[in-house]
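Just passing along the structure, written as structure tokens.
Note that one protein chain is taken out, while the other chains of the complex remain in position.
Now for chain A:
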């Protein structure tokens, strides 16, 4: 392993830009397609946290294998509640025909998605499903009801915190380095966040994967990670430009990237290891959270090794070559 890997970033800069550009375009396209899709109607397939609604998860108590259940039967029984249950008497009661029912983990559990219900209405649904399709492990029943106004509020607060976090980071780099570095670090950050959003918009379009509050958390983590990585490379470039100031700037960049390449790869790898473990063994709760982070870490490594430094060479005032 050579200490200063011979990286020829400047020579290949156009390939780097082409790759990043096409990935970004693909992401924007995915978000546009989601936005145009009447089912999603937003750049990302927003989950319960942001749209409001009810999710009921019931764990079936079957000894060995659970028999298949017909989800449309469950749906029928729920719709029928409108006529037999006093909690759904009033005309303003939610539309039960808009239910989504899925069998999870080899039909071991049932997930029911409904519009926003009241506590007693959700109880009626649980009772009805238990009566007709039970038995269930009552202890494991989880019910989540999020009002539509709270959903909007959560979305708003997620976006606001993202904005201020980015602003804070930009100010810090501006203070530690200069405007150019700060701009490029943010550029790399947006690139990474965009790609993660793009991947999830496609996942939402094809596999109906939704983004929740945890997704917002993962975006912030990715933002932090991305800037962290970019800053380490920038730090090296600045150091090289002082130590090897006789070299032209493009070689300083190449050398700095070469010097930090091993570190970036190792760090990405050690960060990916626990994440991959969560993907494999962590259960369903954190699966998509870890998945978003894996994409973000890979994109973040790419943007800090290749994209940001190569862009630095064109923003530089220094003579190139």
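General remarks:
Everything below uses one rule, namely that contacts are C-beta pairs under 8 Å (C-beta built on N, C-alpha and C of every residue); 3 or more make two chains touch, one makes a residue touch a chain; residues count from 1.
What we mean here is this: contacts and distances are computed from a predicted model.
Chain not shown in the complex: UniProt lists it as "Protein translocase subunit SecD", one of "sn-glycerol-3-phosphate transport system permease protein UgpE", "4Fe-4S ferredoxin-type domain-containing protein", "NADH-quinone oxidoreductase subunit 2" or "Protein translocase subunit SecD".
Only one residue from A:66, A:79 or A:137 touches the chain missing from this view: A:137. Checked against the full complex, the candidates A:78, A:129 or A:169 give a single residue touching the omitted chain, namely A:169. Within the complete assembly, A:267 is the residue of A:37, A:111, A:241 or A:267 that touches the hidden chain. Summary of contacts with the chain left out: across A:96, A:223, A:253 or A:295, the touching residue is A:223.
Note on the undisplayed chain: of the listed residues A:99, A:122 or A:201, the one touching it is A:122. Counting the whole complex, the residues of chain A in touch with the unshown chain are 1, 3-4, 6, 59, 83-86, 89, 118-120, 122-123, 137-147, 149-150, 153-154, 157-158, 160-161, 164-165, 168-169, 172-173, 176, 213-214, 216-217, 220-221, 223-225, 227-229, 231-232, 235-236, 239, 244, 247, 251, 259-260, 262-263, 266-267, 269-271, 273-278, 280-283, 285-286, 289-290, 293.
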